[in-house]
Structure formats: C-alpha cells, structure tokens
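Please read through the structure below; I'll follow up with questions.
Every protein chain but one is kept in place in this view of the complex.
== chain A ==
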Amino acid sequence: MLRKLLIGTALGSGLAFAAHAQDVKEVEMLHWWTSGGEAAALNVLKEDLAKQGFAWKDVPVAGGGGDAAMTALKAMVAAGNYPTASQMLGYTVLDYAAAGVMGDLTETAVKEGWDKSVPAALQKFSVYDGKWVAAPVNVHSVNWLWINKAVMDKIGGTEPKTFDDFVALLDKAKAAGVIPLALGGQNWQEATMFDSVVLSTGGPEFYKKAFNDLDEEQLKSDTMKKSFDNLAKLVTYVDPNFSGRDWNLATAMVIKGDALVQVMGDWAKGEFNAAKKTPGTDFLCYRFPGTDGSVVYNSDMFGMFDVPEDRKAAQVALATATLSKSFQSAFNVVKGSVPARTDVPDTDFDACGKKGMADLKAASEGGTLFGSLAQGYGAPPAVANAYKDVVSKFVHGQIKTSDEAVTQLVNAIEDAK
C-alpha cells in the first residue's frame, strides 16, 4: 500500500518534471492590487507581457495594506513554492533577501542601466548585498496636503507655507463651519501625518537622523517633543467622529467639500481621479507646509524570487517590462504615484503628478529623499509598528503629554530593535 503510494508520487512528480522541461512561458504574480483603478493599472503590464508571449497567472490577495497578501506569501515561501514575483514593501524585501529566497537580476539591471535611473534611496530596498532582488514600480510620496478648492475659495485661503500658516488656515475653516482636517483614526494614517509633521518641525536632517537612523539623541530631543505638540495641535481640528475611519472615507470628505484638507500620500489622488476631479480646478495639491524640497516616500516593489532555471526568462521579461518607461508612465498616471525612475517624460501626468516627479528628481539629487517610517521604509516592521502604536495612543489620549510620548517612543523603538 505504502509502496504503491510512493511509486505513484514518484511517477506523478516525474510527469510534472517532464511538463516543465522547457521554459515556462508564465509569470506568477502575487499582489494586493484588487481595487478597480489598481487592477486597471496592472492590466497595462499584463498586456505588455502578453505581447511577448508570456501568460499571466494572477495570485491576488485582497486587503489594503497587503497584510493578508504577506501572510499568503509567507506560507508560499515556507512551502518552497515561490511565485515569479510578488508585490512587496520596503523592509519586507530585505527580510526575504536575508532569508535567501530572492533571485538575482543584476545582469538585467546592468544591461538596462537601472542603477543610474532609479534613485539611490530606492536602491537601498531593491538591491541586497550588491544584487538586484526587486524591481521598483512606483514612488508614492507621503508629505502632501489635499485641499478642496471650492472650500478654499469660500474661506479665502491661500497656500500655507509654514506650520503657523497652516494652523491659521485651519482656523479659518473652523470659523466658516467646515471640518478643517479630514483624518482617519487608524494608526497608520495618524503616523503618516506625523511623518510630515516631524519633517516640517525638525527639517530634513532631523527627519533622517530620527526616523531613518533611529538616533536616540534625536528621538528624545526637544524637537521631537515640539513635533508631538504640533501633532496635538492638528488633532484639535479633526471632527470627533474620526476614530477608525478608513483613509478613502477621509478623502471623500474633502472631495465632497465636508472637510477642507487631508494630509495623506499621493494615493489619495487616485480617489480624486475616480471622482472625476481635476487638479487646480476642483482640488489643490501642496506639499505639507515647511517640507517643500524634501520627499518622504514609500514605493511598491515587485520582489523577484529565486525561481527554477526554466522560469527565469519569464522573470527577466517581467522585470524589464516593469521598469520600461512606457509602463512606468502608463501605470503611474492611473495609480496616482510617480515613476520609480527619474528619466521618464512627464507629458501624460496631471499638474500634481508633474510636481511630484519634479520634486522626486530634486530630492533624489539633493539627498532629501527619505523613507517613510509610517509606511515601513524608515525601519523594519517591528520598529515601524511600535512607532505607530505610540503615535496612535498619543492621538487618542492614552498618552497624555508630549514628554511622555517621547519617552514611550524611545522605549518602544528600543524594545522592538
């Protein structure tokens, strides 16, 4: 009985081998881009590959931040069943690379000059130990204000240049009876806003030291306390019902004109686009006051796994297609983000997109392009989540003073390291 079973298995796997003997013209991709706009954006890539004769095997795992997808990926990898590529974020790529399951795309990268066109800050996450292990798809930047133009005109506001301007603007909105600030009360949204507040309060150098290098001196400095005070100030402009709200509902409040402004990454623009709004006439995009010239980013990457030899050709085709200028442009126009290489023409992009691309180029050259701690690009997940905990507890009043917040932040980060 047992022997029969063994023979059966051996035969079965033998057959499987035979079937895989020649190159597999198929790309297996795990991702969490399941919403309408995202799926449409991904279609561009599918069609591109179909033209070269590669079939697309979709492994979509729904769920906004990709938590469910990462769990699925972990199970696949632990079982030795690597997909060709998977959508991944920041430190996750490095984690998997350290576990030795990522492939090597250096050959293709050198041939196509990725190291020149992809910003160095992004290469920190797509290159591990000198090898290209991931293809960056886009760059999202986090330090944006999204403003409803009709409300702005009604209250007679102008672009805020400093944090104090911003507070004055919010006061105007409050006086006019509009909700000044649309915020979703989930920890990542609060922390995403705090990223901008810290950059605005302490400047680029401070942000880098505190949130990318996790320098303890900076983390417990007075500037950090001031940042928490500024955050507390902003929270006073939020409607009482914000706790637990999803980010896109907060964006909807700005789109409908119930609220003046949302501090959110540029994925919010996708919502404005979906509501058929035009930048400049329906809504305005400004950098968070006091952060002009710096970009706090996150980026979607396609992590490339160490697939068997017969699937490599498909993987290379996928990587090449991902970083091609045509895909980078077409995809990011739909997604709201900006291309992951700085040499893509900005002709198809709207005003906010053009500004985003110019800002990215300038920040990349000027060394003011920083990974967002809230989005998992500033530090590994354990630290990033400890940070989100502290910010969220501060916003919701479990932590009462900025002194205490700073102590908690230092402890939490130390604990998670």
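One rule holds for everything that comes next: contacts are C-beta pairs under 8 Å (C-beta built on N, C-alpha and C of every residue); 3 or more make two chains touch, one makes a residue touch a chain; residues count from 1.
Methods note: contacts and distances are computed from a predicted model.
Trainee: Please identify the absent chain by the protein name in its UniProt record; candidates are "Tetratricopeptide (TPR) repeat protein", "Hydrogenase formation protein HypD", "Pimeloyl-CoA dehydrogenase small subunit" or "Sugar ABC transporter permease".
Mentor: Options "Tetratricopeptide (TPR) repeat protein", "Hydrogenase formation protein HypD", "Pimeloyl-CoA dehydrogenase small subunit" or "Sugar ABC transporter permease" considered; the missing chain's recorded name is "Sugar ABC transporter permease".
Trainee: Among A:187, A:212, A:227 or A:273, single out the residue that touches the unshown chain.
Mentor: Residue touching the chain left out of view: A:187.
Trainee: Could you tell which one of A:203, A:257 or A:381 touches the chain left off the display?
Mentor: That would be A:381, which touches the missing chain.
Trainee: Which listed residue (A:130, A:240 or A:308) would be found touching the missing chain in the intact complex?
Mentor: A:240
Trainee: For the chain not shown, which residue from A:40, A:62 or A:78 touches it across the whole complex?
Mentor: From the options A:40, A:62 or A:78, the contact with the absent chain belongs to A:78.
Trainee: Which positions on chain A touch the chain that was left off?
Mentor: 67, 70-71, 74, 78, 95-96, 99, 185-187, 240-244, 380-382, 385, 389, 392-393, 395-400, 404, 408, 415-416
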